[in-house]
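For this depiction, one protein chain was excluded, whereas all remaining protein chains were kept in their positions.
Take a look at subunit A:
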C-alpha cells in the first residue's frame, strides 16, 4: 500500500511535468547543434537512497542500530521520495525472550513516523515471581523523528553530523503490575537528540544519542520509581563499513536505575551493550545478528542475549 503511495507521488510528479513525459534540456557538454531531450522514465518506483544509509531498526522502532536510534531517516526515500520499512527482531537470553516488530515510514528524508510493539516474555522467571510461567509485558511504542540539520553521508567536506530530534510515546499493557512493583506510571515519553556521521574516507559510522527518559528497561517495567524525573542517558554506536553490503559495529546504551531504588527486591538495572553484524544483500533487505549484554534484568543473573533482526522495506 505504501509502495502504491510512492508510485502515485512519482506519477503525479512526472505527470506534472508538462503534458509529455519528455522533458526539455540541452546537454551542456554536447555541441550546440545537438540539442537533446531528456525523458524521465515514468516508472521510477524503487526508492533511491544509497544502500544501508537508512540504517536498520532499533528495538523501539526507530531507524538506527539495534539498541539506539541514529539521526538517519528510515526507509529508502530520498528528499523527493517516501520510503518505509517493517522489521521483526527476536532477542533470546537464558531466562527471557523478547520479540519486537513494527514499521516506519520516512517522509522526504525529513520526518520518520514509527510504530512498534515489544513483547517481553518472562518465561520460567514469571512463575518463580508468582506471576505465572510465560507472563509477558507488552510495550507499544509510537515514535517520531525529525532531521533538523546535515546529511550523514554526503556532507563529507564538513565535520557537521546529521542531527535529528525524536520522541517515543510508550504504553505498557501491565500498568497496574508495574505500579505495584514501584514504577510511577505505565506510560511515558522519551525525548532524544541524535547525531550521526559517516566518515566515508575512513569507512566508519559514528552515532551518539542523548535521551531524556523515565523508562525502566525501556518501559517494559514501566516509568519512574524512586523519582518521577527525566534522566539524561547517553547512547552510542560505532560501526565499520566492511563492504557495500556488510556493516559491523558496537553499541552502548545507558539506562536510569530508578525502579530498583523504589523496590529493593529487584536487581539494579544495568546498561546495555552489543556487538553486531548487519548484512544488507539489497536495498530493501537487512539481516542483523548481534550479541547483546542486557546486564541484570529483575534477577541478579546477567543476561547475555542473541539478537536476530530482519528488516524489509523500500
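The working rule: contacts are C-beta pairs under 8 Å (C-beta built on N, C-alpha and C of every residue); 3 or more make two chains touch, one makes a residue touch a chain; residues count from 1.
In the analysis below, contacts and distances are computed from a predicted model.
Candidate names were "Penicillin amidase", "Hemoglobin", "ABC-type Mn2+/Zn2+ transport system ATPase subunit" or "Sugar ABC transporter permease", and the UniProt protein name of the unshown chain is "Hemoglobin". The omitted chain makes contact with just one of the residues A:102, A:236, A:256 or A:313: A:236.
For the options A:146, A:189, A:275 or A:289, the residue in contact with the chain missing from this view is A:275. Per the touch definition above, the residue from A:107, A:129 or A:153 contacting the chain not shown is A:153. Hidden from this view is one chain, which touches subunit A at 16-18, 20, 22-31, 33-41, 43-44, 47-51, 78-81, 109, 153-157, 199-204, 206, 236, 238, 240-244, 249-250, 252, 270-271, 273, 275, 293, 295.
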